[in-house]
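In this view, the complex is presented without one of its protein chains, the others remaining in place.
Each chain gets a letter, A and B, in the order it is written, and its residues are counted from 1.
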Amino acid sequence: MSPVLNNRYAIVAALALIVAILPFTFPSGYYLRVASLVWVSAFAAIGLNVLMGKAGQVSLGHAAFFGIGAYAAAIGPAHFGLPSWAALAVGACISAALAYLVGRPILRLKGHYLAIATLGFGVLVALVLTTESRWTGGPDGMSVAKLTVFGWRVGTAYAWYWLSAAFLLVGTWVALNLDDTPTGRALLALHDSEVAARVVGIDVARLKLRAFVIAAVYASIAGSLLAMMNGFVNPDLAGFQHSVELVTMVVLGGLGSVVGSIVGAVVLVVLPQALTVFQEYENLMLGFIIIVSMVFMRDGIVPMARKLVARAR
Amino acid sequence: MSEFLQFFLSGLTVGAVYALVALGFTLIYNASDVVNFAQGEFVMLGGMVTVFASAAGVPLPFAALIAVCVAVGVGLLLYWLAIAPARGASAVSLIIITIGASILLKGAAQVAFDKQFHKLPSFSGDGSIDVLGASILPQSLWVLGGTAVTVLLLYVFFERTLLGKAVLAASASRLAARLVGINTATIMALAFGGSAAIGAIAGVLVTPITLTSYDVGTMMALKGFAAAMLGGMGNPLGAVVGGLLLGLLETLGAGYVSSTYKDGFAFVMILLVLFAMPQGLLGRRTVDRV
Partner (left out) sequence: MLVVKDIGISFGALKAIDGVSFSANAGQILTVIGPNGAGKTTLFNVISGVYVASRGSVELCGEDVTSFAPEALAARGMSRTFQNLQIFQRMTVAQNVMVGRHLKERSNLFADLLRLPSVGRQNRETRDAALQLLEEVGLRDKADVLAGNLSYGGCKRLEIARALATGPRVLLLDEPAAGCNAVETEEIDRLICRVAEKGIAVVLVEHDMKLVMKISHRILVLDRGRFLAEGTPAEVRENPGVHQAYLGNRGAKEVQGA
């Protein structure tokens, strides 16, 4: 196993380097926007990876938390006069609380029961966001106030690029931190053999719940960032299709690999953008990517790449 | 009273469609342990292909037949290209694959057809029939009747024919079935094809009432799945009971509680069933061996 890829400082440094260099290769502001979208999606994917890759649970409704964060950033300023950054924090707290409440009964389920329960949860949240139009603007969504930090209005494409990248770097570092810690080991143990983990004294129910809450907070923050970046939200952000996209990012990149989640986000955000000529073919492409990656690249891009590198040595 | 009867009858009608979708789920689940999310797309194909074939001049019954054949073909391709190559993948991976397939089929329909809503003419006219103060569309009777016939045929197939028993055997234990000479690949193909046919039939029957479009599949799959879970995953009778119950619950809920949250009833119910009785109404509890 490559020492570089395993050292968390090296990974964050490499990522920071890429982030710093990339804008110089961009011919226009459009690319900055796409990159910002990648950073935000990757942030959400990393959180979901903690739940799916490390704890070994599945959530087909994760976009719900993304949506909650997004709408918090919209509703907070619009209906409560909250400053945007405060709305982001409130959104994260709401998501954490909801994840805690809902997670307790849901995480007792396993396998496809868990998948369907989380799916149902996600659909319900999206439904509420679509229906309560007095608060949420209904199916057409609502606009979001711009973020102001210490009087400085974050509006340009550059500003959002750096801000979202900063969040991604911190989020990556935190997720990587987990690995060589008691919690990280407990998560891996839970994933490999839940009964053995219990027998050794690990409170698996509490651990799963913690992973669920962590993942929810990541998604919520990502949602708030996206909302403020785009200046607009709509219920699709919490929808089933988005949940599926998030899961695909994690799985495609490699379950359990933080770098993998970033790679997955890159693929799933850049590909449709690169092929905008095929606007109508978005669904076709997404479906195809999912099938091909799950059938032929079951382990994910990063683990497969590692194996190739190891074999080449 | 007549209002209640009205809701009851339309609830049964939509419930019958859910029952068919749930039956399709159950058939595939029993044969292969796969939860097939693309089930809803078979319903969509049933409706959409019939619409476009009949618009191209094919008489309605043949258009419906073509639609069913297309769906069956798609079902078989789904099995051969997406499920069979993924042998040994975890249950969750398989669900994700079928979700991918449903998105792909939706995308294909979007490109091959269009994004509009489409209607089929009712099979025997639109004059509503008066039943004890409530009115019921003749098409509803077609739906209910078609569902009843399909359920009956499936029952006969499973209980009375050798092939049907082979499917049941394969679902109880694939290895044991292979050891006694049952060709499980054929069984799978049969399950996927049959499931697709059932879904397509449901689509054809219900399109005159509810219209169809390229993306009706997702909701249909989710609700059909909710119905299958309610009745007990893997139990065909449960699928029918679950479907009818879900349809009633949804329509009565929309009528008496909240029509804006109509779609939500199915999902609230999935969650309640999973929390309280994961085995469903007619299912059996399982224990893990360590």
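Going forward, contacts are C-beta pairs under 8 Å (C-beta built on N, C-alpha and C of every residue); 3 or more make two chains touch, one makes a residue touch a chain.
Note that the structure is predicted; figures quoted are calculated from it, not measured.
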Sole residue of A:62, A:112, A:210 or A:242 that reaches the chain not shown, by the stated touch rule: A:210
Sole residue of A:14, A:34, A:189 or A:297 that reaches the chain not shown, by the stated touch rule: A:189
Hidden-chain contact residue, picked from the options A:13, A:200, A:274 or A:309: A:200
Positions on chain A where the hidden chain makes contact: 174, 177-178, 180-186, 188-189, 191-193, 195-204, 210, 214
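FYI, only the chains that are shown with their structure count from here on.
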Residue ranges of chain B in contact with chain A within the complex: 35, 81-82, 85-86, 89, 91-93, 95-97, 99-108, 110-111, 218, 222, 225-226, 229, 260-261, 263-264, 267-268, 270-271, 274-275, 278, 290
Chain A residues touching chain B - in the complex, by the definition given at the top: 58, 60, 105-106, 109, 111-113, 115-117, 119-121, 123-124, 127-128, 131, 195, 240-241, 244, 247-248, 251, 280-291, 294-296, 298
